[in-house]
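Every protein chain of the complex appears in place save one, which is left out.
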Amino acid sequence: MRCAVVARPLDPAALLAEVTSPAVGAAVLFVGTVRDVNDGKPVVGIDYSAYGPMAEEELARIVGEAAERFGTGQIAVEHRTGTLGLSEASIVIAVAHARRAPAMDAQRWLIEEIKRRVPIWKREHYADGTREWVDPTAASAEVAS
Amino acid sequence: MRCAVVARPLDPAALLAEVTSPAVGAAVLFVGTVRDVNDGKPVVGIDYSAYGPMAEEELARIVGEAAERFGTGQIAVEHRTGTLGLSEASIVIAVAHARRAPAMDAQRWLIEEIKRRVPIWKREHYADGTREWVDPTAASAEVAS
Amino acid sequence: MALSVLCFASWGDVFGPRVEVDLPAGATVGDLLTHLSSRPEARRLPTPVVAVNRRYAAADVSLSAGDEIAIIPPVAGG
Partner (left out) sequence: MALSVLCFASWGDVFGPRVEVDLPAGATVGDLLTHLSSRPEARRLPTPVVAVNRRYAAADVSLSAGDEIAIIPPVAGG
């Protein structure tokens, strides 16, 4: 198990390699990337900011809970902060397990819990030059990726 | 959309890059690997063999169905044949989508359909030197990875 | 009607990669399976399905000389 909040580009292949072992039969990777549109508005980039120390602690709690709940310690998660351009990865989650079903279950549980609990925020930059903090709880918020 | 049955080592990072675009918010990767034990027996390697032409056609049908069902053409799948050692990847499935939930739904649907429909077989090599075709329909078969 | 049938995995081990079968004109997938399964060497093999021209075919599908016919034992890809 390893997780981190980092200010550098993420390397999905490195996280995948980190969780793979001869004891696993399936490894899954989730990569969240900056999309060119949100809620109907053209997006050109995103600033991610974090309450760093708590974000890392909360992420570690979530990963520990996932390990217990899904029965695998083969989990690696990195979340990036700073200014990201289109297609850049904001989060990578790697999970491996002896069996494929719990690997995929853990993947889904992890991304949902991380989005719900980790104190990280994003401010979208729109094509018209404006910027806005994204509030997933706002009524207008699209089901976010 | 692209899929293939190939006789060379798979490159998960290449498939991930292939499906990523500025229009997607999530990319997921499934990697099936050779596990060191199956049904309680120590495994040292697996031969994968295919009914090549039909395997590629059936895989293409499955990928086409997934694209329609989950609303994304950003899908790449490769299945490897030949003799694989421990931890080597037998299949890589990459899916990207504007939204994360259908990306993960498609990932799970694809691996289940591929396992059910694509004419590919595996013969496990055990530590005691014996070899056996794996029959997932046999009563003793463990829920396979 | 002479049919050439592809065999894979455990069926290929027993019958070889291709087995020649002679069935009456109009024979179906079910007839082919009955014919092959009745051979003594098939006794310990897992129950297969049949593909005709690279698609899975139900038991009532009629076979023609020239079809690409394959015996598909339980698949185990992924």
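Every chain is named by a letter (A, B and C) in the order it is written, and numbering of its residues begins at 1.
We adopt the following convention: a contact is a pair of C-beta atoms (placed from the backbone, for glycine too) under 8 Å apart; a residue touches a chain by one contact, two chains touch by 3 or more.
Because the structure is a prediction, the values reported are computed rather than measured.
Contacts of the undrawn chain with the visible chains, over the full complex, involve A. In the full complex, the hidden chain is touched by chain A at residues 32, 48-51, 53-55, 57-58, 79, 90-91, 111, 114-123, 133-138, 144.
Keep in mind that, in the parts below, only the chains that are shown with their structure count from here on.
Rounded to a whole number, the gap between the C-alpha centres of chain B and chain C is 25 angstrom.
Taking the mean of the C-alpha atoms as each chain's centre, chain A and chain C sit 48 Å apart.
Multi-chain contact residues of chain A (touching two or more other chains) are listed as 100.
Multi-chain contact residues of chain C (touching two or more other chains): 78.
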